[in-house]
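Written out below as structure tokens is the structure these notes cover.
Shown here: the complex without one of its protein chains, the others still in place.
Going by the order they are written in, the chains are A and B; count residues from 1 in each one.
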Amino acid sequence: MFEAIAFYLFAALTIVMFTITVMTSQALYALTAMAAGMIFISAFFFILGADFLGAIQIIVYTGAVMAIYAFGMMFFDTTRNVVEKRSNPRFVVVLGALAAVLVVFIVLAPIVTTNLNANYPIDLAVGNSQAIGMVLFTKYLVPFELAAVMLLVAMIAGIVLAGKKMDKSLTLMTEEDIALMHDSFTHESTQEEAH
Amino acid sequence: MEVYLYIALFAPLVGSLFAGLFGAYPKMLFTGVIASGLLFASFVSSAILLNYVLTGHTVHVEMMTWIAAGDLYIPFGFVVDQVSVTMMMVVSVVSTVVHVYSIGYMAHDKGFNRFFSYLSAFVFSMMVLVMSDNFLGLFIGWEGVGLCSWLLIGFWYHKESATWAANEAFIMNRIADLAMLIGIFMMYWNLGSLQYDVVFANVATLPMHIITWIGIFLFIGAMGKSAQFPLHTWLADAMEGPTPVSALIHAATMVTAGVYLVVRANPIYSEIPDVGNAIASLGAFVAMFAATMALVNRDMKRIIAYSTLSQLGYMFVAAGLGAYWVALFHLMAHAFFKALLFLGAGNVMHAMHDELDPFKMGGLKKSMKGTWIFMTLASVALAGIYPLAGFFSKDLILEVAFVEQHYILYTVLLLTAGLTAFYSFRLVALIFHGNERHLEHGIHPHEAYSFMLYAMAPLAVLAVIAGMVFKTPYYLMVTNLLPAMTYHIHNHTTFWIMTIGTQLFVIAAITYAYKKYAKAVKVDKKVESGLLYQLLYNQYYIPKIYDEVFSKPYLKLSKLAWKEIDLKIVDATVDGIANVIYQTGEKTHTMQNGNLSSMLRWMVIGLVVLLVLAVAFTAGYNAVNLQAM
Partner (left out) sequence: MEITLTHYLVLSTVLFAIGLIGVMRRKNLLMLFFATEILLNAVNIGMAAISHYRGDYTGQMFAFFIIAIAASEVAVGLGLLIVWYKRTGKIDLDQMTSMRG
């Protein structure tokens, strides 16, 4: 009973929040609504007994991702709204719904029709975090390492992309401009050495 | 001996391929010389083989396996026996002469090399036809001859009439070839083999009606090649080709194939005398029919062509009555003088700048003495005057008809002999005697190259002596294979009356022809407007009837198919498909407008489509699999 109330409550909240995110024209509203939606989603994880996932959801999304978005938005002129021309909203809604239903259907089909065996059955004796850790570092070690490398690469990419000199495109510049830029760059470095 | 067999067979092929190498180049004398030389080699080999066969041997080789599938076994086998060696001699002699002659005749033609390539291929096909030891090999040669005749009749392909005539010849032959193929299939179906020896040994065991049908179908094939009624129209139209080709077709390589087939298949026809009688009757009819058309025609080459048709009729009479050796003998004798006649006509044509109407010639004996002598000689031989070749072969056929008590055939043939003499000498008289009508047309004739005349000389000699000298040795040789029947009229009085009577009749016809045409040509308007004259002049209206009955409805049908089926269904479908694709491209190229937003939208649509397909296929797969379980 309690579970049901919690589910419906959070379901309603999540849907509302995400709808605001998608529909509002204010970037700030959207950001806020989404951060809230993420937190509400973590509630489902807790209800489903995936405590670790819930914690991660709050930390990663609300803590890290939303923070990055917030910082990112500081670069942009958020007060100036992008004029969004809308065409055929009903078509968009129908198409989105259809795609979603199909995806779920496909994911669900094997579960409903055949008796899948659990590869890694949930053991209620150990806590969720401990069990996750055990599975993650035994069966999913290689994907885990790969994910770590991927995050590292993404971090470096983010730093480089947002860094200096990236406002100019080398591919779109003429040879002279590149030479000029290179000269000024070497000039600066020699000056630094002189200091 | 096998070596000589292969030389005789393949020398023309080598010549053809060699000349064919230079087919696209302008005239090169050596192609003609080499092709002729190779043909001469073929002739020499044939002569050696003839000598060998005369001693009572035959050569039979199996070159290689051609078709071996299941029970079907057909080798590339060749046989040189009494019949085929006769044909080989005829073919190689006439072809060699024609080749040498063509070097002069085609000297100024652009397609000189090409001509020799075709000509040698023609001879090769005929060699395959006569030397094969089975019916399928014969059929290959048969088709090769048809193809080469198409190439050569249409040699001057820029002339519309030539291409038309070539197509006509090819199509008519094709109709007959189908029947022949059916005959061959029936033979294989019932006997399980196509080898001559096997077929002929076992043919008597078949039920009567099957032998009859085989005989009929094979004869229809022979009718097409030998231009028997009603498939005869192509032969006269084939005169569109260069004259040496006509000589070759008429004397050696094509029309004789039909006679050869009947002679070769004599064990089959011996079983079915009724069909034989039908063949003989048709032959007599054609002999008469063609001779009457030749009476009034105004085209030199066509007259000779009709004469060939008529003589083929004689051969079929002999073959149909079971006198196979007589048919083959007449074939041989006829080949010599008919080739001579055609080559002489070629000389005249050259001298007359391709004028073919003998009424516009006349008095040529002054300027073209050699040709005059040769053509007169050939005509005498054709008319059957003692002691030239025609007398021995043609009168023999008359005797056959008489002895076999087919008096109607005999009468028809006798009348035809008179007609033959008349039209032959009408032609000679019109061309070589009388006043020089061609001067009005500003033509100054000249004799052909002397080497062309020398090339014709052997034929002239053969036309004179072939009957007298060759008859007995030929008879002794060929009756080893063919039924040996002698036709003697037992009553000596009857024999002498018949022979002398025929000679007198023929001489009278010749005299009448000379009298009527040798001096001044008077055109009798009354006769020419007469019904009979018009009927003959228009070839019994048969080409017209064919045109009305077959060609025009077919043209209509083709037009209907073109306009209704091709344009409205086939073309429309193709255009429709192209249009759909084009319109689709036109409509959908806005998809690629470079707008990321719309691209995303399309991406989602694509995703939906793929998902639907995935669901549908999985559902379908499961449904099938569950059913199977």
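Note that contacts are C-beta pairs under 8 Å (C-beta built on N, C-alpha and C of every residue); 3 or more make two chains touch, one makes a residue touch a chain.
Keep in mind it's a predicted model, so treat the numbers as computed, not measured.
Chemist: Which residues does chain B use to touch the chain missing from this display?
Modeler: Residue positions of chain B that touch the missing chain: 592-597, 599-601, 604.
Chemist: On chain A, where is the contact patch with the chain that was removed from view?
Modeler: Listed in rising order, the touching residues are 1, 3-4, 7, 11, 14-15, 18-19, 21-22, 27, 30-31, 34, 37-38, 41, 44-45, 48-50, 52-53, 56-57, 60-61, 64-65, 68-69, 72-73, 75-76, 82-86, 89, 92-93, 95-97, 99-101, 103-104, 107-108, 111, 116, 118-122, 131-132, 135-136, 139-140, 143, 147, 150-151, 153-155, 157-162, 166-169.
Going forward, only the chains that are shown with their structure count from here on.
Chemist: Which residues of chain A touch chain B once you look at their complex with the stated criterion?
Modeler: The touching residues are 92, 95-96, 98-99, 102-103, 105-106, 109, 113.
Chemist: Which residues of chain B touch chain A once you look at their complex with the stated criterion?
Modeler: Its residues touching chain A are 601, 604-605, 607-608, 611-612, 614-615, 618, 622.
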